[in-house]
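Each remark here refers to the structure printed beneath this line.
This part shows chain A:
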Amino acid sequence: MSEGMVEFRPVNNKGLGKNAPSAFERTFKAEITSIHQLTSMENLYRMQIIDPSERKGFSFEPGQFVMLELPGIGEAPFSITSSPLRHGDIELCIRKAGSLTNFLSRVGRGTRVGIRGPLGTGFPMEKMHGNDILLIAGGLGLAPLRACISYAQDNRSRFHNVDIVYGAKEPSQFLFTYQYDWWRADDIGLHITVEKPDDSWKGPVGMTTGILDQILASRGSSFHENTYAIVCGPPVMFKFVCSMLTQKNLPMQKMFVSLERRMQCGMGKCCRCNVGSTYICLKGPVFDYWTVMNLKEAI
Partner candidate 1 sequence: MKVNCNVNVHHLSRVEGHGAIGITIRDGKVERASWEVIETPRFFEAILSGKRWENAPVITGRICGICSIGHTLASIRAVENAFAITPTEQTGNLRLLLKHMETLQSHVLHLYFLAAPDFLGAGSVFPLIESAPDVVARAARMKLLANDVCDCVGGRRLHPTRTVVGGFTMLPEKKELSRFRERLIAASADLTQTAELFTTFKIPDFARETEFVSLKGEGAYPFIGGRLISSDGVEKEEHEYRGMTNEFLVSQSTSKWARLSRESYAVGALARLNNNFAHLHPAAAEVASLFHLKPVCHNPYMNNIAQLVECVHVVKDAVRIIDSLLDAQWEEPKQEITPRAGRGVGAVEVPRGILYHCYEFDDSGHVVKADCVIPTGQNHANIQLDLEYLASRYASEGMTDRDISLLAQMLVRSYDPCISCSVH
Partner candidate 2 sequence: MLFKVIAKEELKRLFELLASSHTVVGPVKTGRDRTGLPLYAFDEVERFEDLSLDYAMTKIPAKRFFLPYREDMAVFEMRKDDWNKKVDYNMDRPRIFFGMHPCDINALNRLDKVLMGETYPMPYYIAKRQNTVIIGIDCTPRPYCFCRSMAADTALHGFDMFLTDIGERYFAEILSDTAFNFLRLIKTAEPAGEDHVLYKKAAAARNERFVTQVDTTDLMKILDMEFQSDVWKQWGDKCLSCGTCSNVCPTCYCYSVEATVDLKLTTARKTKMLYSCNLIDFAEVAGAHNFRPERHIRLKYRYYHKHRGFVEAYEESLCVGCGRCGESCLAGITVPEVIASVRSTL
């Protein structure tokens, strides 16, 4: 090289850690192995990372999400809804909502998709060991909670009471109905409610907060000492739920919520998910309620 020539410095591509530049657009190719229609709007997609070693290396925590990519169609964040024990066998519960998700509803088994992740923070399940957990979900919010439920099932002895409070608009919108008996069989309390009942509906009617109220009333006054709450659903819902729990003295640090924001990169660069200047994709989507309270315009 002659004097005064500047040498080209390639970007270091070695290493697969979070800190290597190559981690940025690293996509695992996965194949859709089954598609299961849950409701008229939601499908459950099971997919498997094709490369066996990548599949093994893929581990995540309940609450974390992946970016799912269909080349030329789009990429979007989805919470992993399957059990963390299943590694690169991933289940996503996806609602038809826009360009990518509508296209996805037309693809078949065998379709190859791109997966980036796992991304974001998860629910701190280990911290909750030895306690009661209250899982409160509204609508599609059940998707990430299902990973927690699987975790609780797989580690049932590590928790005392496990209760799910789950509300949907209409009976036809309940997700994962085929699993309810199985959950109950593992001694998980399942309390479901609808806002708009139909003729066949026999269960409770109303908001999740109504059921929650009943459950809390049945618990002793010291319930806040040994309970953790995980809340996921539309912003209005978790605002009500969390303030209700706060009133019952549950510390804000023991309530976890998952925030939803627009995301493009999932890696703290595109800024689309920023609240204030907190990247929901990096610091979240799972936050304790205290942190959320301190985020301007989070809810």
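A quick word on the picks: all candidates are chains of the complex that A comes from, given by their letters.
Rule of thumb we're sticking to: contacts are C-beta pairs under 8 Å (C-beta built on N, C-alpha and C of every residue); 3 or more make two chains touch, one makes a residue touch a chain; residues count from 1.
Keep in mind that what you see is a predicted model, and the values were worked out from it rather than measured.
Checked against 1 or 2, the single candidate touching chain A in this complex is 2. Put simply, chain A touches candidate 2 in their complex at residues 2-11, 18-25, 27, 29, 69-76, 97-98, 101, 110-112, 114, 260-262, 264-265, 267-272, 274, 276-278, 282, 296-297.
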